[in-house]
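A single protein chain has been omitted from the complex, and every remaining protein chain is retained in its original position.
Moving on, here comes subunit A:
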Amino acid sequence: MDNILFYLRRILFIIRKEFLATVNDPKSRVILVVPAIIQTLLFGYVASFNLDRVDYALLDMSHSHYSEELAAHLDGSGIFRRVATLGNTGQMAQFIENGEVSGVIVIPADFADKLVQGQTAPVQVITDGRNTVISSLVYNYVATIAASYNQDLHLGKHLLTVDSITWYNPNQITRWNFLPSLLPMISLIQVMLLSGLSVAREREQGTFDQLMVTPLTSSEILAGKAVPPLVIGLLQALIVLLLAVFWFHVKVIGNLITLFIVMFTFLLSCVGLGLAISANSKNMQQVMVYNFVVLVPIILLSGLATPVRNMPQALQYFTYINPMRFAIDAVRRVYIEGASLAAVSPDLLPMVVITLVTMPFAAWMFRNKLG
């Protein structure tokens, strides 16, 4: 028991020192808070779901009172702006191809007849699937407007339906939510930087030798060096979360504790990776190069921007050693779907494995990296 207390006490001394060293430096203090806020706001707005204006073309083959009323609803929405009124289907291609419109709304010739007869009357929305986000948004907007028109008609039944046809990319992703993914991404970058520099900085400044001649063991130093970046990473994730919830109003569906466990496991694997890089580097410059080389694939192969299943098979195998891939999946599912801990536990396992490999490697490199 005494031994454990002794051990913990020494780890606490290192943690204290690491925090002091980080917080005493005004430059590091700024780095801890400002980028998280700026990046979240930036991503939040740039990767925004809100389309303020949709340019569209109308192909009204019904030429009826009903079709005109529907078009009036669209035009009166304040979002849809009709750029062209088409005469035949052949004209559609050119408008979509050039990107002049985000979608073409086709009202079939029998639209009015069907409505009058009380049959289901479909309206087609043809969108540009090259931008899946916009195309799914356009579809959703049209559907919303059609639904409200349906109500105005007081037909009781939902006769008006909207069929969507997406050109270029039939498998469009509909549930694409960027903000939750920022939790792992922003904290990843910070944690890799902090843990990456921690040993290399000491090597460069000569303090690591001084540390090595004390009775501290490699595992104590490892623990002491792992905790501060972990805590800072979690705080960053918290900043992102607060902004997502209170600024961008993206509600967390799942359990916050589950979310915490996911982030904790993920950041632990990042700290392991960062420390392994750090322990293997002679100086800070080398760490920056390693970090650059490692971070880009981690982010690209994570499914953050493009879904993993769309990647070439060979690269898909690579994603299995990428903790970020599992973190994004788990965070999204907890955040948006409200998945339980048990449901996301298959995502946690690979991250634990990565931690168990990188941490001992880093500790071993502390003493075996040749000076």
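Quick note on the criterion: contacts are C-beta pairs under 8 Å (C-beta built on N, C-alpha and C of every residue); 3 or more make two chains touch, one makes a residue touch a chain; residues count from 1.
As a convention for this text, contacts and distances are computed from a predicted model.
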| item | value |
| --- | --- |
| Absent chain [UniProt protein name; select from "Selenoprotein B, glycine/betaine/sarcosine/D-proline reductase family", "Fimbrial assembly family protein", "Protein-glutamate O-methyltransferase CheR" or "ABC-2 type transport system ATP-binding protein"] | "ABC-2 type transport system ATP-binding protein" |
| Per the touch definition above, residue among A:14, A:70 or A:142 touching the missing chain | A:14 |
| Options A:207, A:285 or A:340, residue touching the unrepresented chain | A:207 |
| Residue numbers in subunit A that touch the chain omitted from display | 6, 9-10, 12-14, 16-17, 20-21, 24-25, 205-207, 209-217, 367-368, 370-371 |
